[in-house]
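Pasting a structure here, questions to come.
And then chain A:
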Amino acid sequence: MSPQVTMQLALAAPLLGTVLIVLTGHRPNLRETVTLVTAAVMFLLVASLVPEVMAGGRPEVVFGNMLPGLPIALKLEPLGMTFALIASFLWIVTSIYAIGYMRGHHEQNQTQFYAFFAVALFSAVFVAFSGNLLTLFLAYEILSVSTYPLVTHHRTPEAKRGGRVYLGILLTTSIGFFLFAIVWTWLAAGTLDFTDGGILSGKVSDTVAGVLLALYVFGIGKAAVMPFHRWLPAAMVAPTPVSALLHAVAVVKAGVFSVVKVAVYVFGVDFLHSLAASEWLQYAAAATILLASLVAMTKDNLKARLAYSTVSQLSYIVLGAMLATEISVVGGGMHIAMHAFGKITLFFCAGAILVAAHKTEISQMRGIGRVMPITTFAFLIGSLSIIGLPPFGGMWSKWYLALGALDAGKQAMVAVLMISSLLNIAYLLPIPIRGFFCEPDDNPGHGAGVQEAPWPCVLALSVSAVGCIVLFFFPEPVYNLLAGMFAR
Partner candidate 1 sequence: MQFPGLFNYWIAIVLMMAGFYMVMAHGNLIKKIVGLNVFQVSVFVFYISMSKIKGGTAPILEPGFEVYSNPLPSVLILTAIVVGVATTALALALIVRIHDAYGTIEEDEINAQESES
Partner candidate 2 sequence: MISVHFPVLLVLVPLIAAPICLLLRPLPGATWAIATAASWFCLYVTVSLLFRVLDSGTISYLLGNWAAPWGIEYRIDLLNAFVLVIIAAIGAVVMPYARASVTREVSPRRIYLFYTMFCLNLAGLLGIAATGDAFNLFVFLEISAFSGYTLISLGRDRRALTATYRYVLMGTVGATFYVIGIGMLYMMTGTLNMMDLAARIPAVAQTRTIHAALAFLTVGVGLKLAMFPLHTWLPNAYTFAPSAVTAFLASTATKVAVYVLIRMYFTVFGGAEIFEMFPVRETLMVLALAGMFAGSFVAIFQENCKRMLAYSSVAQVGYMVLGISFATVTGLAGGMIHLFNHALMKCALFLVMGCIFYRISSVKIADMAGLGKRMPLTMAAFVVAGLSLIGVPATVGFVSKWYLVLAALEKGWWPIAALIVASSLLAVIYIWRVVEVAYFRPVPEGAPEVTEAPLSLLVPTWIMVLASVYFGIDASRTFEVAHAAATLLIGGGK
């Protein structure tokens, strides 16, 4: 099979899956099998593309023109490859988890849940494969809209409010700024194709380029750079598998992925580096990193704390892109992978605790490690990976980001990364520590009968936790893949 065909099949698989899920909706076991098989098929298809990309191939598929001169096109390059690989792999893990969670938690409308989940994954990989800005924007918006029913899955007033903030901010930023920037780019550059070395260099004045860059970084609201981060905490009303895969991996990473993609293939690293505006945006990213960490410390709700932690971590990647050196961009790309495994583990644990012990607040989780040791241990691993300590994958991305900052001569940014790590320790580690070492509270309703979550949940969170460790020992594939961005 040629890579072009494989790419199209990889996109077609989840869509076909959606149809089958809807058709098999009345038979839950069959429906979940379809989900798992779809996820597996998609992952295999995506994975089979890796050798091609590693060898320097850039397979392209061009569909018909959406607007004259502006086709819907796919183009596979290392960054997209990485993102697609992570998203599709973690979809398998999340599907396993979701089976345990959704049944254990007696959720309603499960067919709708699995169907929209598949659509969301389709659009995430569509984002990853997109060959020009227009296609990227198209996929980006499908992702926003298709995740709305997932965020508002519970149909409660809180869900409605959360959904309002979610869609409101995402659509406002994307149509208000992102689309605006795309049209402007099209006008200035005459093309929207992702091109090595960028398309804007020499086409616009530095001022305009600065404005455009700001429009992109803030317009890609999914990257959650402050002050456009509110949608992410709002999205936490969703069922945990959604928070885990979509709001720690697929959706948010689609955002930062777009930022990196714009930085590398629209502006070009060299041009970006020469812009004064990129420095200002570094400060914005740095401020987001620190402020979001501080906010995270004040949150007692576990998912809210994790959400703010995600906001903070996403800006690492934005920072990496804005530093605009090859190492920092690769570091940012690696962080997409590392953070994905770490954060999804944490969310899995949060969901498992909710299902098994019905607890959402951190203050209630004292002693939880005694009844749910595997979950709490996985939480510890995830935390350490996010913090960036060896032997966990998170270390490598921080390492390269710091190297990139030094390379760019921005020592202050290295300091930001270090302070942020300290803050991570402060808001993440207390949870497993208290879980293991504190005496459980003696409040009624606790203790009796609490045990580990259903086995699919435990299996899933173990897999992702192991992933954090594996990535520490074998970061080279990811690094080599991403370094291919600058190979030519």
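A word on the picks: all candidates are chains of the complex that A comes from, given by their letters.
Here is the rule we use: contacts are C-beta pairs under 8 Å (C-beta built on N, C-alpha and C of every residue); 3 or more make two chains touch, one makes a residue touch a chain; residues count from 1.
Not measured: the values here are computed from a predicted model.
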Please name the candidate from 1 or 2 that touches chain A in this complex.
2
Sort out for me which residues of chain A touch candidate 2 in the complex.
64-68, 72, 134, 137-138, 141-142, 145, 152, 155, 157, 159-160, 163-164, 167-168, 171-172, 175-176, 179-180, 183-184, 186-187
